[in-house]
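Sending over a structure as structure tokens; questions will come in a sec.
Here the complex is missing a single protein chain, while all its other protein chains stay put.
Let's look at subunit A:
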Amino acid sequence: MAKKKEKVVDSGLDTIKSTVHHHSEFFDTLVELIPARFYLPDETERKWFPGLSKAQKARAKRKTTENLKKARRDRLDPEKSALTTLDLLKQKIEKEKKKLSNVVAEDDDDDDDDESEEETDGRKAKSDSVTYEELRQRLHRKIDELKGGRGGSERPRSHEKRKKIVPNKRKREKTVEEEEDKAKLDVEEAAKDLTYGYVKIDDDEEHGKGSKKRRLSKSRELERALKLEAAKKDPEKGEVIAKKHSWQAATSRAAGIKVHDDPKLLKQSIHKEKKRQEKNAEKWKERVEGQQKVRVEKQQKRSGNIAERIEQNKQRKIAKREKKLMRPGFEGRKEGVINDGK
């Protein structure tokens, strides 16, 4: 911003001219981007196609297709001149100027048209003669502008996705060699110092089974933990022992091995275990008692049933015997003679 101010302050006219020139160039580039048929109003008369007869329509269609083909060929033909929008616009402006001046001077429209046509033809001829070189120059200019070489307006590339952040291949070739050497050295060094994730090999299994045998009971572990605590308290070697133990414990815990070194937790778990055992013992006792009770009951009931059955059998037999002697006219068993009772 400061620079701009300086420019304006320094030499008045020159800078104004240059800025105006700058602006006009900008607008020129904008105009050139627009194809001519959109920018300049069309002066040809449009035919009213729906109002024509069949034959006329067919003729008109053929004509338009031919025109299209011709126009395309002309556009892409490097020999012929391609009039950019800007040139057409300039032509148009000149034409109008001429018209105005001619209207003032003369009253004949036909002359004007002829003159303007001549002039356009003349201009066309001129442009034809310079075609190829000028075209090329124009093309290069356009490319440069698009690249932003002139420092023109920055067009935001909103539709282009920036896909690669990888540097261009040209740059790569230069620095590739240096990097390769460095990389080789690094790779060698690093290869000495690589650690991988765990890989299971058969040997380890046996080792694992072996170490499981040595599981201490909780009370033993508690003793050990307490001893460890006491050792840490020791003024001389306490700190060393504490440090060593904490690192060892952390490493083995990270590896998944359980480390029991907190006496408080150990006590809690011992307590829990005891309670659990007590509860289980009680349950067992209850169960045993219950079973006994049930057994006793059943046995009693059974023996009761058996005794009843025996009784009933006996009574049945007696009844059967008695039944035989229940003849009509008799009252049962002979109970001796009347005279017998002395």
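One rule holds for everything that comes next: a contact is a pair of C-beta atoms (placed from the backbone, for glycine too) under 8 Å apart; a residue touches a chain by one contact, two chains touch by 3 or more; residues count from 1.
Throughout what follows, contacts and distances are computed from a predicted model.
Within the choices "aldehyde dehydrogenase (NAD(+))", "Brix domain-containing protein", "Phospholipid-transporting ATPase" or "Nucleoporin 43", the name that UniProt assigns to the complex's undisplayed chain is "Brix domain-containing protein".
Residue A:253 is the one among A:61, A:136, A:182 or A:253 that touches the chain not shown. Touch with the chain that is not drawn comes from one residue among A:230, A:288 or A:307, which is A:230.
Considering the full assembly, A:264 is the residue among A:54, A:147, A:264 or A:327 that touches the omitted chain.
Interface note: of A:42, A:193 or A:340, the residue touching the hidden chain in the full complex is A:193. Residue positions on subunit A in contact with the hidden chain: 161, 163-166, 187, 190, 193-202, 205, 211, 214, 216, 224, 226-234, 237, 239, 241-243, 245-257, 259, 262-264, 267, in rising order.
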